[in-house]
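The structure is given below, and queries will be raised subsequently.
After this line comes chain A, so read on.
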Amino acid sequence: MGTVSIKEARKAYGAVEVLHGVSLDIADGEFVILVGPSGCGKSTLLRMIAGLEEISGGTISIAERVVNDLPPKQRDIAMVFQSYALYPHKTVAQNMGFSLHLARTPKPEVTRRVDDAARILGLEKLLDRYPRQLSGGQRQRVAMGRAIVRDPEVFLFDEPLSNLDAKLRVAMRTEIKALHQRLGTTTIYVTHDQIEAMTMADRIVVMHDGIVEQIGTPLELYDEPANLFVAEFIGSPAMNIVEGRIANGQFVASDGTVVPLGQTRGVVEGQAVKLGVRPEDLVLDEAGLSGTIVTIEPTGSETHVTLTVAGTDISGVFRERISSRPGSALPVRFNPDRLHLFDAETGARLSA
Partner candidate 1 sequence: GTVTWWSPNFHAPRATELVEQFEAQHPDIDIVIEETTSDGLPQRVITALQSGSAPDIIDVQHGWIAGYAQNGLVMPLDDIINDPDDFIPAALDYVRWEGETYGLPFRAEGLAVIYNRGHFEEAGLDPDSPPQTWSELVDAALALTGDGRYGFAITGGGEVGNTIFRSLPFIWMNGGSIISDDATEATVNQPEAVEAVEFYTDMLVEHGVSPSSTLENDGTANRRLFIAEAVSMYQAGQFDLASIAQENPDIDLGVMTMPHPEGADTSAILGGWSFIVPTDANNPEEAKIFIEWMAQPENMGVYTDTFPARESAMDMERFQDPQLAPYREVLPFTQPVPTHPAWVQITQAYFDGIQRILIGQQDAQAAMDDAALDIQDLLDQY
Partner candidate 2 sequence: MRRSKASFVLIYVCAALVAAVCLFPFLWMWVSSIKELRELYTIPPVWFPAMPTLENYRAVLFESNVPRYFLNSLIISFGATGLALFIAIFAAYGFARFKFRGKTFYQSFVLIGQLLPTAAIIVPLFVTLRTLGLVNTYLGLILVYMIITLPLAVWMLTSYFRSIPVELEEAAIIDGSSRIGVLFRITLPLSIPGIIAVLVYSFVTTWNEFIFALTFATDSSVKTLPIGLAEFTTEFNTDWGAVMAASMIMTVPIAVLFLSMQRMFVGGMTAGATKG
């Protein structure tokens, strides 16, 4: 039963508290992804679950057992470290097989599982190398392999794919999902990759400065961010925010531009609000708001454009190749059904 339950967990380094009471319940077999800005405490939380970091407050339970004082060995977890932490004096194969070896798994079984993992990770030809003879991405894959050869209660992955190229990353993503489906092991996964987060997670936990901002399924977070922070953090390029107020059931930006709203549940006439528009919800429309191009960056599949609309710099992502130059006009419309409204003061979501 690989449930993980974290209650009001706190962590302080000396006088600096970096986790201010994090609560999180993870069901058995769930795939939870932690996201949040650099330095918000993700690794710290993982390390506390693993038992590598003392818990300054609160409790952490694994499989319904409080593990606060249990050494890592007894928690039955596998972890991929952000810094790899490969054994420099062991070959790739030895690195990956070490935990099995410790568990007195029979040799042939170890070889089989290491070979399996190596195949998944594309490390077959490197099994006899030492870490110092590997490239950065190869090292990261070994770190990954060390975890996936095992069959623990809980997997903890700390940015396991950050140093891999896009193609390999997509492949690895599929492999990890397949692995998860096959083993059904509870997994806690830290990533900075939006696509990874959105496509792999059962639930995403958004952290910020040592607290949890929101927990939900990927689409919940994307479609109904609980507050400005989540709204801006999830999705890339980030959601555009326009300041203004509600007038006549419409949004009026500070410069007077009027944006019609699809629905206005939860807002009060005259209230100061912030309007959130995702870049992909900008639609090219000759009849739309007037915008001026600031920068224009084709990415191949899309075109990223920064425009000045309603006195604000707004980024848009268009499927179309746009050949206009910076400075030229580009009229756009905000898709009224996909707008987000937030309280200007608290940042809390207003409309559903």
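The rule we apply is simple: contacts are C-beta pairs under 8 Å (C-beta built on N, C-alpha and C of every residue); 3 or more make two chains touch, one makes a residue touch a chain; residues count from 1.
A quick word on the picks: all candidates are chains of the complex that A comes from, given by their letters.
Keep in mind the model is a prediction, meaning the values are calculated, not measured.
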Touch assignment for chain A within the complex, options 1 or 2: 2
Touch list for chain A against partner candidate 2, complex: 50-52, 71-73, 77-79, 81-89, 98-99, 102-103, 130-134, 136, 139, 146
